[in-house]
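Note that one protein chain is taken out, while the other chains of the complex remain in position.
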Amino acid sequence: MSSPSETPPVVAHHPALRHHFDTMATQKDSSLLGMWVFIAQEIMFFGGMLAAYAIYRNIYYDAFAAGSHHLDVKLGTINTAVLICSSLTMALGVHAAALGKGKATVLFLLLTIALGSVFLGIKVVEYADKFHHDLVPGPRYSAESLHGPHGEALTADTARHSELFFALYFGLTGLHALHMIIGVPIIAIMAWKAGHGRFGPAYYTPVEVTGLYWHFVDIVWIFLFPLLYLIPHHA
Amino acid sequence: MSTHAGGVPEPYGRPGGPPPPERPTLPVREPVNYLNVSYGIKSWLLTVDHKRIALLYLASITVMFAIGGIFATLIRLELLTPPGDMVQSETYNKLFTMHGIVMVFFFLIPSIPATLGNFLIPIMIGAKDLAFPRINLLSWYIYIAGAAFTMYAMIAGGVDTGWTFYVPYSTHYSNTHVIATGLGIFITGFSSILTGLNFIVTIHKMRAPGLTWWRLPLFVWAHYATSLIMILGTPVIAVTVLMVALENGLHLGIFDPALGGDPILFQHLFWFYSHPAVYIMILPAMGVISELVQGMSRKQIFGYSFIAISSLAIAMLGFLVWGHHMFVSGQSTYLGLVFSGISFLVAIPSAVKVFNWTATLYKGSISLDTPMLYALGFIGLFTIGGLTGLFLASLGLDVHLTDTYFIVAHFHYIMVGGAIMGYLGGLHYWWPKISGRLYPEAWGRVGAIIIFAGFNLTFGPQFILGYLGMPRRYHYYPPEFQILHVMSSAGASILALGYLLPLVYFTWSMRYGPRASANPWDARGLEWEIPSPPPTENFVGQPVVTARTYQYGSEEGTTVV
Partner (left out) sequence: MPEHAADPHAEPHDHVVPVGTYILVFLALMVGTAVTVAASYVDLGMWNTPVAMLIAVTKAGLVVSFFMHLKYSPRLYWIWLGAAVFFLAHLLLGTGADLLGHLFLNLGSPGT
């Protein structure tokens, strides 16, 4: 029968409930699914460049090892630790929001921003070093500062191929840094909203969704770090 | 009594005077729908109503289609005569490049999903809007931004790399606007990704009560499968085009052979997206055809679950066949065999659909209205296009036919004879719902027939040209090919006329067409339960679905309780 449905009685709903969703549960589930789908897309995005990396690393192993050896493992390790800490603070921030603890949420989100900024600062230092050593791909590139496993100079071919390593180094870490640069203001907005009491146990989805994004950025670095910084010289 | 209701002229109200004429005396107000609920440019540019966003897209892609069509016209004009005498070779390179880029990225990929998909998916599943209405609007703005970049590149001098951007030409040797065009495509890719994301979440989370997956309209299944490809494939071309732009602009040489880079790597990355992209272009059209075939033959669709699953199968298998674009590139022959084999496999779900549509038509109550004409045209032309695809999937035969006009004919049969006819058929079928008006049926049929005839005259001879050896992307050719080229160009002019017709009568109908009822085709589906045009919220209250899809033959016949 096609009689129109009765208009449902007016029910007070959460102010954050958008009109096209029935319940907060559907809205939250949709938002989280949306971010997971976006993350799936991001995996393919980084994946394209990682495919290029995987191919060239296998073909030009010595060149990639030489390039990797120039990178500062100490700084890379510190950065990895910093990012893992920021993931912890982000997770704690989401946790605090879920429990309605506004002040703690703000604190943890600000800590996350601070740690993310430290990461970016160290990256600037690293990039500056590459510029200084003429290791930026392009007309000024020079493999003079690179050396083989026993400190010897590189062959002409290996020197040429090492530029591929640095092209991918800048491409991959640059793309990663860009994602962080986009993430930091978003976390800042979340912190502002949390500070103004916009979140509580019934509604903290934006914080959680931001957390998913930030953790994903951390995961990308978890892969980039060993792939770029820790290529062992083969004996 | 000399009462007269407002608006009745003086003499009729007096006793003894002439009786009042039979006409309404109060102004008749049109019911509030999504078109008249608010006016003004802001209400359109800041809308979050999926139906208005669909119309924003409709206008934009029509403009882009016209631009792509202008390039096609110039190409076909040049090819009327054997010598390359209308334009220089460099210019001709730009013409076919820009024709391809505009048609693929700015017309075909968004066409059905962004217009019909945006409009219909929430309605077909009984929802008020998509899951993320603001992201929907954002995706249109991103599309416009990408189109602006690309248009700038074209006006500033164009691109001549072919829409395929092969390196090292695009990274090192071309001195045309590769970076701007690449960035335009990169940006528009995100429009595609966000649309797909919206569809996926909407279809998963916002179906009406009772609307199980197996009761979804096939149009929705097709768009779900398309969205899978949009999400998982588009980012790869985004990052690839980014790498080309970085290499071109910043000399971050990733594909540069001088550094040991491999141009074939580019081809792998490019085709990993661009093959599934062709399924982004055809799957929505197949979804439309499923709807048209059941609606215009008033019969339950044959093999519903097979058609639904075949959409998913095409989407997934479509990711595994990209190497068939690279048979002569120097790719490993053994890998070529694998790609060839899987390419044969991916034809099977497409064939399943064609069989099921045909079986649906059999003993149906067929009305040869415009949408049905487009559907029949699609089934025939897509079959030809698909079968010629099998020729090309055969490694040995492809060596002879690749980079000839056979390829051009093959993909135009699918993209134009298939996807565009599906798009037009859908536009005609749902036009009464979208605009609240009926288009003139006679002109609709004329348009469909002109398009069908013009299309076959344009692209049929190209199969022969290709088989005889005419290479693609050449603007001069040996005189013995001229007769076929003249036929093709003649067909193109007929095709152009055919495309102009709907533009004219759809526009005419918006003002002068008869008003449409809720269900002018007497078809089945949630979209036919609501007024034409629908109100902004689509439904009054929450529809509940109790019947299977396309339930013909029952008294109530509807799906809403």
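Read from first to last, the chains carry the letters A and B; within each, the first residue is number 1.
In the analysis below, contacts are C-beta pairs under 8 Å (C-beta built on N, C-alpha and C of every residue); 3 or more make two chains touch, one makes a residue touch a chain.
No experiment lies behind these values; they were computed from the predicted model shown.
In the complete assembly, the contact with the undisplayed chain comes from A:P226, out of A:G121, A:P185 or A:P226. Remark: the omitted chain is touched by one listed residue; of B:L269, B:I307, B:I434 or B:A516 this is B:L269.
When the full complex is taken into account, the listed residue touching the unshown chain is A:A81, out of A:A81, A:A153 or A:I182. The chain omitted from view is touched by exactly one of A:A91, A:L120 or A:I186, namely A:A91. Checked against the hidden chain, the listed residues A:K28, A:H70 or A:K193 yield one contact partner: A:K28. Think of the hidden chain as still there; on chain A it touches residues 23-25, 28-29, 32-33, 36-37, 39-41, 43-44, 47-48, 50-51, 54-55, 58-59, 73, 77, 80-81, 84-85, 87-88, 90-92, 95, 98-99, 202, 208, 211-212, 215-216, 218-219, 222-223, 225-227, 230-232, 234-235.
For chain B, the residues touching the chain absent from view are 204, 228, 232, 236, 262, 264-265, 268-269, 272, 319-320, 322-323, 330-335.
Going forward, only the chains that are shown with their structure count from here on.
For this pair, chain A with chain B, the centres built from the Cα atoms lie 35 Å apart.
In the complex of the two chains, the chain B residues touching chain A come out as 122, 127-133, 193, 197-198, 200-201, 204-206, 231-236, 238-240, 243, 246-247, 250-254, 258-262, 265, 268-269, 272, 529, 540-544, 556, 558, 560-561.
Looking at the complex, you find that chain A touches chain B at residues 1-8, 18-22, 26, 29-30, 33-34, 37-38, 40-42, 44-49, 51-52, 55-56, 59-60, 63, 137-139, 157, 160-161, 163-164, 167-168, 170-171, 175.
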